[in-house]
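Chains shown are a subset, placed as in the full complex.
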Amino acid sequence: MGYNSMELMVAVAARFLEDGRSVVVGTGAPCAAAMLAQRTGAPDLLIMFEAGGFGPILPTMPISVGDSRTYHRGFLAGSMADVMDFCQQGAVDYTFLGGAQVDMYGNLNSTVIGPWDRPKVRLPGSGGANDLASLCWRTLMITQQDRRRFVPAVDFLTTPGYLTGPGAREAAGLPRGTGPYKVITDLCVIGFDQASCRMRVEAVHPGVSRADVEAATGFELLWAPELAETEPPTPEELRVLREEVDPGRYIIGRS
Amino acid sequence: MSPAEFGQGTLFTAPDPEAARAQFRSKSRKLADKLTTVREAVHRLIKDGDYIAVGGFGSNRIPTAVLHEIVRQGRKGLGLSGHTATHDFQILAAGDCLDRCDVAYVVGLEARGLSRIARRAFESGRVQAVEWTNAALAWRYRAAAMGIPFIPARVMLGTDTGTRSAAKLIACPFTGLPLAALPALYPDVGMIHVHRADIHGNCQIDGIEVSDRDMARAARRLIITCERLVPAEEIRREPHRTVIPHFCVDAVCEVPYGSYPGNMAGEYFSDEEHLREWLEAQADDAAFSAFLDRYLYGPEDFQAYVALIGQERLLKLRRLELLIRTGGVPRGV
């Protein structure tokens, strides 16, 4: 069965979400991944949205992380502080984030391109990203991979990955045991090397070479000793994604 | 007052958010069926030596069934967060369950008078006290619910209450103001009686929440008793009514009249006659022992206690709560 790159990324991301765990998602691909996970291996995945929605039965894809879909038939419609308090308290397992730039430690920039005090482009800023990456146990990213995005140094460190490497998060005061977990790109699946806290490719997607990945990356990647090939989306994953999660094809597109 | 004089008391619970995070991480977010009996919940979730926190407000929306069961199962060496602990405290004192207490309000039953056994627990030295205030304990729950090790406040300053607390005096980094740093309070076990819950533990409360929203989030383990079990769908119809979400909860028990002899908003008023019996029986040790045999040790569970009280009296309390005048002595069914 044919599939496109977005379908692959969403399916792969969904597989990382364990049942009985909680995830704060935004709109778009992360929400689709969480919805797919609920319909495949993780029926009791608790989905949360940063504006205050807990455990909705999503009737459609939300457009805003604060719109009424995000708590439609949820079990709790609370406040942003409710969500953030639970994150800070340790009750939230996963979050999905993205940014205009990311470095080898998973640090993200969504604030400015260019110098902060005279920006070439002003971007939205942290929003809840810095909070979620600081406080949730594991941060995932779903992102296109290219050299504009995967940079040697971010112009502005909006949201913490592993900062400058081993021990840096803890030294800064960030909760122990947290940090970037997986980066799912259109080319490969990247984890983080425990010793160095640097990005390490774990699997490449079907048809993608190591050289393709390196060409799309502005810093030196580590590679898992036994590099796998990404398991493509199963027919069941594709069916659920297309028929139940995103029948309007807002996220996965029509191709 | 120097920082050294302030906060000489013992800190009974660690305010470290890292240990608490590990604990909260380990709890499942599954929509599991957590329905059980009070006996089983107390057996499984409360150990000798645990530090406990009781919801409601002393004689209002209290989890009486859990408190009776703690006494019946003979738990010892418990610590207590004494945030307006009145009838709840005297039940635990009757079972000699406690050995330490963060005191905001204890031994009294508000205007009803003092509990002799509660006083004796402290005056004998059996229960170690550290002094706080109601707001301080409420805010300590909030710090824990927020996952921060402390929260600053402008209470207890300049007083012996502050000296005998385990707070710390700090200077505000912005204004220089002296502040009391209140350490996060993570109880080992919280117990709360609510109006409605589903089998997963999503809870609704009518009327005041007192400190239960924050306490439920602060507790490492949480036992819910509810007047009424409702279908999960009822929770999902009004998600802004949920005060406690299921993933905080370890056990759900359906206990009608569960706050008796305390007040339950919209359900039944407090039974002042029975509370007076409790206080008066304490005047004499033998009489009190007989009283406890009758009302606490005798009944095999809370429903048996309620049955002993009888429906006529319970209906009278319902009419009192609902301000229904029946033109004289309320009649039975």
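Just a few scattered comments:
Chains here go by letter, A and B, matching the order in which they are written, and residues are numbered from 1 within each.
Heads up, the rule we're going with is that contacts are C-beta pairs under 8 Å (C-beta built on N, C-alpha and C of every residue); 3 or more make two chains touch, one makes a residue touch a chain.
Just so it is clear, the model here is predicted, and its values are computed rather than measured.
Protein chain copy numbers for the full complex, given in the shown labels, come to A x2, B x2.
By definition in this document, only the chains that are shown with their structure count from here on.
Centre to centre, using the average C-alpha position, chain A and chain B are separated by 40 Å.
Those residues of chain A whose C-beta lies close enough to touch chain B in the complex are 19-22, 44-46, 54-55, 57, 71, 73-78, 85-91, 93, 135, 137, 175-177. By the touch rule above, chain B contacts chain A in their complex via residues 17-18, 20-25, 27-32, 144-148, 200, 202, 217, 232, 235-237, 239-240, 242, 245-247.
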